[in-house]
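Then we have chain A:
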Amino acid sequence: MSLGLFYALVGGGLFALGLAGLILQPRLLGKILAFNILGSGAFLVLVGLAQRGGTPDPVPQAMVLTGIVVAVAATALALALTRRLADLSGAAVLPEDDARAPANPRGPDGD
Partner candidate 1 sequence: MNRWASVAVALLCAVLALALAWAMWDLPPAPVALPAQVAGSLAISGVEHPVTAVLLNFRGYDTLLEVGVLLIALLGMLAAGATPERMTALPPDPVLEGLARLLAPLMVLVAGYLLWAGAFRPGGAFQAAAVLAAAGVLLRLAGPVTAWTRPGRVLRLALAAGFVVFLAVAVLGLAQGAMLEYPRAWAGSLILAVEAGLTVSLGLTLAGLFLAGPEIPRGGPRT
Partner candidate 2 sequence: MILDSLLPPLVVLSSFLPGLVIFFLDESRVRLRTTLNLVGAVTKLLLIAYMLWGVFHQQDFVFRHTVLPGFDLVLNADALAMLFVTLSAVLWFFTTLYAIGYLEGAPHRSRFFGFFSLCVTATVGVAMAGNLFTFFIFYELLTLATYPLVVHRGTPEALRAGQRYLAYTLGGGAILLVGIIWLYTLAGSVDFVHGGSLAALGSAHAAELRWIFLLLIAGVGVKAALVPLHGWLPQAMVAPAPVSALLHAVAVVKAGAFGIVRVVYEVYGVTFAQVLGVLTPLSWVASATILWGSLRALAQDDLKRRLAYSTVSQVSYIVLGVTLFGPVGTVGGVVHLVHQGIMKITLFFCAGNYAETLGIHRVSQMDGVGRRMPWTTAAFTLAAFGMIGLPPLAGFVSKWYLGLGALEAGMDWVIGVLMLSSLLNAAYFLPIVYRAWFKPQAGEWPHEHILARGRRETGWLLLLPPVFTAAAALAVGLFAAMPFSPLDWVQLIAEREYAP
């Protein structure tokens, strides 16, 4: 087994781990961490699988750089929203009832 393939296998495991965490973690911070694990898994597969033959490949490396920046941006936005939500509702979790359109506590003022 080449080093590249090893990375890729680890990446696959991290991806699955992240997926499980994203679904199962109740707290938003946990979900955000899980997303980062999931993303890292995908990056590892991208770089590792392409280099399983041993030759380094600059294309996936560049792609992963791009991907990391995107992930940083997404993480930052997620953290900001979490903080904002915690300020507004007092807890960094998603309200369970939201999908069912709760009554607006501030009265029927539309948007």
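Inclusion criterion for the candidates: all candidates are chains of the complex that A comes from, given by their letters.
Heads up, the rule we're going with is that contacts are C-beta pairs under 8 Å (C-beta built on N, C-alpha and C of every residue); 3 or more make two chains touch, one makes a residue touch a chain; residues count from 1.
Bear in mind that the values here come from a model prediction, so they are computed numbers and not experimental data.
A.B. asks: Looking at this complex, which candidate touches chain A: 1 or 2?
C.D. replies: Spelled out: of the options 1 or 2, chain A touches 1.
A.B. asks: What part of chain A is in contact with candidate 1 in the complex they form?
C.D. replies: My answer: residues 5, 8-9, 12-13, 15-17, 19-20, 23-24, 45, 49-50, 52-53, 55-59, 61-63, 65-66, 69-70, 72-74, 76-77, 80-81, 83-84, 87.
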